[in-house]
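As you look at this complex, bear in mind that one protein chain is not there, while each of the others sits in place.
Take a look at chain A:
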Amino acid sequence: MTKKDKAKAYWRENIKYVLILLAIWFLVSYGAGILFKDELNTIKVAGFKLGFWFAQQGSMYVFVILIFAYVHLMNKLDKKYGYDS
């Protein structure tokens, strides 16, 4: 693989990760917390209506997890392509 091809392949994999993680980002916040909150509010977990919980708690926990997932995936990807120096 030439240097340029390697860079291209690395970038493609990176974009794939970003798109997947952003899809989850969108689903928990805009999906569960806003667009579908009324439907989810019919479900109750302890004292929380689920839509309300996603909007004021759950989405934020997922955000943190998403960033650390990206950190982990990219550290592995950097190693795979030898960009971890």
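Methods note: contacts are C-beta pairs under 8 Å (C-beta built on N, C-alpha and C of every residue); 3 or more make two chains touch, one makes a residue touch a chain; residues count from 1.
Throughout what follows, contacts and distances are computed from a predicted model.
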{"item": "\"Peptide/nickel transport system permease protein\", \"Cation/acetate symporter\", \"Radical SAM-linked protein\" or \"ABC transporter ATP-binding protein\" - which is the UniProt name of the missing chain", "value": "\"Cation/acetate symporter\""}
{"item": "Residues of chain A in contact with the chain not shown", "value": "7, 10-11, 14, 18, 21-22, 25, 29-30, 33-35, 37, 41, 45-49, 52-53, 55-57, 59-61, 63-64, 66-68, 70-71, 74-75, 78, 82-85"}
